[in-house]
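Of the protein chains in this complex, one is absent; all others appear in place.
Right, subunit A next:
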């Protein structure tokens, strides 16, 4: 077992051999990966040392203190948070070796080709078809809500390989080359005016069978690894007091006494309390995880986060009164990073509307809490034993 002292020793050795001040950023990141210090809980040879995940902080602290570059994790969140754990769990040795290193260093950006216009909450109903032709699969269909598709080298893709069996059984999971000539990426402009996301049209895209992850027809199970990691990524950041959406509105309140009304005051205080309690709840969840007792609380964090962001930013627009009638900029842009608390109140208000839709709608999450946490009966289903091709659409 690799302990904290051993990790510290290895980190210092890396820093000695590749001094950050005189080493190219990418060279440093590659050397860090090869030294097993990228994600220490990954296996040796794949950027890790098989160490406990909780020890990553030891490495990160040493590297930060030495001024070492990082891999800009916010830019490659889908790769790190969703593609990597899936490749690690279901990829062949060859796939892991090919994909994980440039994924982690950020040399290759990843995106996720899951949602479709006809398959949102009911993702398993997806209709993008993959048909076997020799050593290849030929893929046709349309995906939507794809962040980073315009920057991505690779995508994780789920497609229907067997329409004659019930929907969960006929799906297969692939790695799709985003430079294939059959891949067309179009920006999807959203209510904020900008386009964080894309529509992706797949026309006769050829994917070699060697880029399949997991067994044919087992894609739904493989996708669970991806989706579980997505929800963890969306709900669980550590924040100081007033660290979230409540921060800007509290600041405005303090700086602009002329905007205050009694009605807004009561609502602000109520939301301030709820934001602080949500912060404690997130902290409690992290404390449970740290001692190895993950509670079911995680299932609910995203629900609370979505509602609070929406109510707080809505209050902020109202607080600003006449200024709340303005908007900073409707220009169609393609932001590389998404910052929910960035830009003006109007942007925050509109962007946070997506918080209760992306990564599982609040309605679906309430079902999950009711069924998996409270043990209430599942929804009656009419789609379980029906071949996908016979479903209503």
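As a working rule, contacts are C-beta pairs under 8 Å (C-beta built on N, C-alpha and C of every residue); 3 or more make two chains touch, one makes a residue touch a chain; residues count from 1.
Everything below uses one rule, namely that contacts and distances are computed from a predicted model.
Novice: Can you tell which of "C-type cytochrome", "ATP-binding cassette domain-containing protein", "Acyl-CoA dehydrogenase family protein" or "Sugar ABC transporter permease" UniProt lists for the chain that's not drawn?
Specialist: "Acyl-CoA dehydrogenase family protein"
Novice: Given that one chain is not shown, which residue among A:186, A:270 or A:393 touches it?
Specialist: Looking across A:186, A:270 or A:393, the contact with the absent chain belongs to A:270.
Novice: Which residue, A:140, A:228 or A:288, contacts the hidden chain when the whole complex is considered?
Specialist: Candidates A:140, A:228 or A:288; residue touching the omitted chain: A:288.
Novice: Which residue from A:49, A:149, A:222 or A:304 sits in contact with the chain not drawn here?
Specialist: Checking the options A:49, A:149, A:222 or A:304, the one contacting the hidden chain is A:304.
Novice: Could you pull out which residues of subunit A are in touch with the chain that's been left out?
Specialist: Per the touch rule, subunit A residues meeting the hidden chain are 250, 253-254, 257, 260-262, 265-266, 268-270, 272-274, 276-278, 280-281, 283-284, 287-288, 291, 297, 300, 303-304, 363, 366-367, 369-371, 373-380.
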